[in-house]
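All remarks here apply to the structure that follows.
All protein chains but one are shown in place.
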Amino acid sequence: YLEDVKIQARGQLQAVESRYKAQKRITQAFELEILDLYGRLEKDSLLRMRKLDENAEAAE
Amino acid sequence: YLEDVKIQARGQLQAVESRYKAQKRITQAFELEILDLYGRLEKDSLLRMRKLDENAEAAE
Partner (left out) sequence: MKKWDDRLDIEKLCTFSQRFPLPSMYRILVWKVLLGIIPPHHESHVLVMIYRKEQYMDVYHALQVIRFISDSTPQVEVFLRMHQLEAGKLPRNPAFPLEAEDEVFLAIAKAMEEMVEDPIDCYWLVNCFVNQLHNKYKDSLQQLPKVLEQYLNLEDSRLLMHLKMCSTMSKLPYNLWFKKCFAGCLPESSLQRVWDKVISGSCKILVFVAVEILLTFKMKIMALNNAEKITQFLENIPQDNTDAIIGKRCLLKSWSHFQNLALGIVLSRL
């Protein structure tokens, strides 16, 4: 009977554990997406700054 | 004794559950961040298009 309780407890623990791992994989995928978006935003703002520089030069 | 084993199992289960819940909150926060970043990227590209239009008009 005691063995039963222990097996049941282990089963519950493993179930939550695997839910955690699944959730963590989602988080990791989202993290890559965020890094990518930040990269694109930064590239955009670099481009814009370069444009501004060029315009300024052209105006001179 | 059996009660003891159950209490101990519950203690462990609570910790794993809380770790899972935190991971879920992280996913939510990442989702919002991704939406926000897409919004910023779109605003940026709109701005750039408007700039191009203005330049084109000025050139005419």
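Letters A and B mark the chains as written, and numbering starts fresh at 1 in each.
Here is the rule we go by: contacts are C-beta pairs under 8 Å (C-beta built on N, C-alpha and C of every residue); 3 or more make two chains touch, one makes a residue touch a chain.
The structure presented is a predicted model; accordingly, all values stated were derived computationally and were not measured.
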| item | value |
| --- | --- |
| Touching residues on chain B - with respect to the absent chain | 1, 4-5, 7-8, 10-12, 14-16, 18-19, 21-23, 25-26, 28-30, 32-33, 36 |
| Interface with the unshown chain - residue positions in chain A | 24, 27, 31, 34-35, 38 |
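The rule is simple: only the chains that are shown with their structure count from here on.
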| item | value |
| --- | --- |
| Between chain B and chain A, distance of the C-alpha-averaged centres to the nearest whole Å | 8 |
| Residue ranges of chain B in contact with chain A within the complex | 1-2, 5-6, 9, 12-13, 16-17, 19-20, 23-24, 26-27, 30-31, 33-34, 37-38, 40-41, 44-45, 48, 51 |
